[in-house]
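Of the protein chains in this complex, one is absent; all others appear in place.
== chain A ==
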Amino acid sequence: MAVCVAVIAKENYPLYIRSIPTENQLKFHYTVHTSLDVVDEKISAMGKRWRIKENFTWDFCIPQKTTNYGYVTNSKVKFVMVVDSSNTALRDNEIRSMFRKLHNSYTDVMCNPFYNPGDPIQSRAFDNTVASMMVAAC
């Protein structure tokens, strides 16, 4: 399933990035970072409407091994998920539900009174959620 999951702050710096350990981590950092171009463009294209609309997902692909999916919360925190595109079984619906799960888990992190908004996320519960998404693929 997912090979990399990232949470990006409103100001576009990473709050959390985790990728499968087998591959070069730096590569995923770059992938996530470059995918923010599209996220930014989408947000600005939607203008204010994105607030009202449900959070959305999209993919951009070129013959590549991976597909990136993005998701924006109402507070402009972005989730980016890199998915192995050879895994064609993964439908949009599933991606959406994965994002929803991630969002819920993120909300839990936020609800933690000891968590400092804007700090990198260090939460075992969140780790587990992310791990479950990445394991499901393997």
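Just so we're on the same page, contacts are C-beta pairs under 8 Å (C-beta built on N, C-alpha and C of every residue); 3 or more make two chains touch, one makes a residue touch a chain; residues count from 1.
One rule holds in what follows: contacts and distances are computed from a predicted model.
Chemist: Per UniProt, what's the omitted chain called: "Serine/threonine-protein phosphatase 1 regulatory subunit 10", "THO complex subunit 5 homolog", "Trafficking protein particle complex subunit 11" or "ER membrane protein complex subunit 2"?
Modeler: The chain we cannot see is, by its UniProt record, "Trafficking protein particle complex subunit 11".
Chemist: Where the complex has a chain not shown, which of A:His29, A:Lys76 or A:His103 is the residue touching it?
Modeler: Checking each option in A:His29, A:Lys76 or A:His103, the one touching the absent chain turns out to be A:His29.
Chemist: Determine and list the chain A residues touching the chain excluded from the picture.
Modeler: So the residues of chain A touching the unseen chain are 11-14, 17, 25-26, 29-30, 33-34, 36-38, 41, 60-64, 113-114, 116-119.
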